[in-house]
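One protein chain omitted, others in place.
Which chain is which? They are A and B, in the order written, and residues in each are numbered from 1.
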Amino acid sequence: MDAPSTPIPSGIEGALDVTPQTRPRATYLEVLHDWIVTVDHKKIGLLYIGFALIFMVVAGLEAMAIRIQLAVPHNSFLDARSYNRMFTMHGTTMVFLVGMPILFGFGNYLVPLMIGARDMAFPRLNAFSFWVSAFAGIFLYFSFIGGLGLAGAGTAPDIAWFAYAPLTERPFSPGHNVDYWALALLASGIGSIGTAINILATVFCMRCPGMTLSRIPLLAWIYATVSFLVLVAVSPLTAAQVMLLIDRYLGGHFFDTQAGGSAILWAHFFWIFGHPEVYVLVLPAFGFANEIIPVFSRKAIFGYPAMVAATVGIAFISLGVWAHHMFTIGMTSFGNTFFTLSTMLVSIPTGIKTFNWLATMWGGKLRFATPMLFSVGFLFQWVIAGLTGIMLSVSPWNWQLHNSYFVVAHFHYVLVGAILFMIFAAFYYWYPKMTGRMLSERLGKWHFWLMIVGFHLTFDVMHIPGLLGMPRQIYTYEPDRGWTLLNQIVTFGAVIQAVAMAIFVYNLVHSYFAGKAAGPDPWDAWTLEWSTPSPPPAYNFPVDPVVASRRPLWDLKHPEDPDSAFE
Amino acid sequence: MSTIPLQHESLAATWRLPSRGRIGMASLIVAESAIFTIFVVAYIYYMGRDVSGPKPHDVLEVPVFGTICLLSSSFFIWLAEHAIAHGNMRSFRIWWAITFLLGAIFLGTTAQEWHKLITVDHLTVSTNLFGTTYYSLVGLHATHVAVGLILLLTVLLFALAGKVQTRHSERVQVLALYWHFVDAVWVVVFTLVYLVSR
Partner (left out) sequence: MLWNVARSCCLSCAALLVWPHWPGNIFSTSSTPAREVHGLSLFILVITGGIFIGVASLLVFALVRFRHRAGDMTEPPQVFGSTQIELAWTIIPILLIIVLFLGTARVIFAVQDAPKPASALDVTVIGHQFWWEFRYPKYNVVTANELHVPLSDPQAPTPTFLKLTSADVMHSFWIPRLAGKTDVLPNRVNEMWVDPHEPGLFLGQCAQFCGTQHAKMLLRVYVDSPQDFQRWIAQQQRAQQSGTPDPAPSPQGPNLGNDNPAAGVPPNTPPTRGEIAAQLKESSDAITPEQGRRVFEEQACMNCHTISGTAANGRFGPDLTHLMSRATIASGIVPNTPENLRIWITTPDELKPGSLMPAMHLNDLQNAQLVAYLTTLR
């Protein structure tokens, strides 16, 4: 049996690849031009990731401003309007300009490599989608200086990320703040739908010979499912934005309650998008876990068919749970009962996934490199987030918890504790493939432990003010409510997380220049992307690879015990 | 390398995957259906909730002629698909032109209807909930027809220039898929707006 440290056979690209890997050094202008006109899925993936990282820093700074403001009651660090802008922009940015782009970025980069394709199905659509999304981000942030005035008098949206009607209608939001929000989300939605179409076509039509649907890596299955969810969930948001713009610009009455329109209709439309959106974000995180946990446990994923079924099951159930965001809006007892049940059903497929990861680790030989550390953190936090999710699905309890800091803590547990942790794991795992250099393990460990401490200080404690009656989206609070100390702890935890983030960004930049050379397969992994050089050439594979199992590189490394014998 | 069993070499030759054009268009149609569903739901939700007129019953006339044109265009585009698949380029051009013409006539009847509603009945987007939902739903569909017409016209011009060949058959079919979808949506919109709510 091969020793893990042995460099693997250079594999499927074989000796046929005689293309020179070095080119004459290009000027900066040429490099820039190359990145702007590129249709290479890897470069577009990196553009997505870079774009998302920039906005992650921006939205992180907004979060810090929010936390500073809440550190003491009656604080005057931000005034009411600025604070409302901060949390609106923080939420909108994190979901639409960080979460979706970064996950699409990894998808763009990894899906073709993993299924043995040379590019996405529609490379030019891919570039179009990215640039539309990038435009949406820049457009949204232009609102800080644009609109009715320049700096200081800008009109950033201050309507909360779910923008409930009729607050978004002309009489209550004159000016252009809502227009910036709606148009930016419209553009970003078009970009997302374009990428979703592209990923679906890629997974179904671009697989290399032998890569049947029962052999594609789970990550590819997950991206196909996510893309389907984007098609059926982001489109309603796009439609709702069009309606909102018709209201605001043409005098329509969709959500104009003064002319008989309905506030509830917007809530329905938004959450028909909003809840599947959570799964659009969290499923790729599951996908990363599906790739990373087996490699660092040295075992094949436990129950591949069940994992696929659970993924598709989550997607379908998630389309029928949206109104659990609306238990307090005045639904009938029957409606509340139905959505309680459908929401609880989500825990069955997610439970299957959790236990399958556990079973993958069971009996393995766990190596705690940084990607695995973050994956273990993800597992713990995902279990807790799922359990608080069950608490919130209990509609009578939800009447108390809804729109309180308990909810804020719950969804940050999902978005940070699960998704962001897996994104970090993915960075440590695939950065060597993308750049050819390893990220520093020492800095990675610092990053991980600071992140864990900061995360739990912030978001464990944040549940409690919710239980003590603190609603979300308030720019200040009364000192007599017993929330002060808790908020100070939360703010302190946020500072620790900010330090961890700074270490991470430093690690990304520093390792690019000074990291250890990675080689094609630093983690001794099994999927096709590790058979290419790091970074892979523009064409990925000089000849189409041919596979016979779910783990083609395992078959190569273990000819005496190939997976193909069992499938 | 040497460990790759030989059987795979033969597999590579027989490896077939679905056409990405069709999958891509099918995905687009899923997304578009979701958008139309939301507008249809809004229309149904606000049906009959208006306190002030004009009401659908007072102002809408069933656009029989336009509907016949649009729905029959689906048949002619199918004939065109058939013709190009069999290399019959002359009949392809004829059927394709007829499809385009029928679509254009449909768009014309919609324009005429809107003109009447605005100038005679004084119904605009901002008049009442009916106006808002009617113009957005029918307008969304008309926008799709217009986009389809531009694409049809592009193909028609290429075809007249003799640049469309049998080998483009699949691309033409993908476009036809979109056109069929636009027609199918009209069946829903027509039933809802002109039959159910009127």
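Please note the rule applied: a residue touches a chain if its C-beta (ideal position, glycine included) is under 8 Å from a C-beta of that chain, and two chains touch if they have at least 3 such contacts.
The structure presented is a predicted model; accordingly, all values stated were derived computationally and were not measured.
S.K.: Just list which of the chains on display the missing one touches.
M.R.: A
S.K.: Among A:C205, A:A306 or A:L443, single out the residue that touches the unshown chain.
M.R.: A:A306
S.K.: If I consider the whole complex, including the chain that's not displayed, which of A:T38, A:N84, A:N108 or A:S318 touches that chain?
M.R.: Considering the complete complex, A:N84 is the one touching the chain left out.
S.K.: From the listed residues A:I54, A:L125, A:A160 or A:L319, report the one that touches the chain absent from this view.
M.R.: A:A160
S.K.: Write down which of A:W35, A:F139 or A:F380 is the residue touching the left-out chain.
M.R.: A:F380
S.K.: Contact with the hidden chain only, please: which chain A residues?
M.R.: The missing chain touches chain A at positions 1, 3-4, 79-81, 84, 158-160, 164-167, 172, 257-258, 260-264, 297-300, 302-306, 328-330, 332-333, 336-337, 340-341, 344-345, 347-348, 351-352, 354-356, 358-359, 361-368, 376-377, 379-380, 383-384, 387-388, 390-391, 394-404, 452-453, 456-457, 460-461, 463-464, 467-478, 480-482, 486, 558, 561, 563, 566.
Assume only the chains that are shown with their structure count from here on.
S.K.: Can you check how far apart chain A and chain B are, centre to centre, with Cα atoms defining each centre and the answer in Å?
M.R.: Centres of chain A and chain B (C-alpha means) sit 34 Å apart.
S.K.: Which of the residues in chain A end up touching chain B in this complex?
M.R.: Going through chain A, the ones touching chain B are 9, 11-12, 14, 121-122, 193, 196-198, 200-202, 204-207, 209-210, 227-228, 231-236, 238-240, 242-243, 246-247, 250-254, 259-262, 265, 269, 272, 544, 546-548, 555-556, 559, 562, 564.
S.K.: Hey, which residues of chain B end up touching chain A in the complex?
M.R.: It is residues 1, 3-5, 8-9, 11-12, 15, 17-20, 23-24, 27-28, 30-32, 34-35, 37-39, 42, 45-46, 49-51, 124-126, 128-129, 131-133, 136, 140 of chain B that touch chain A.
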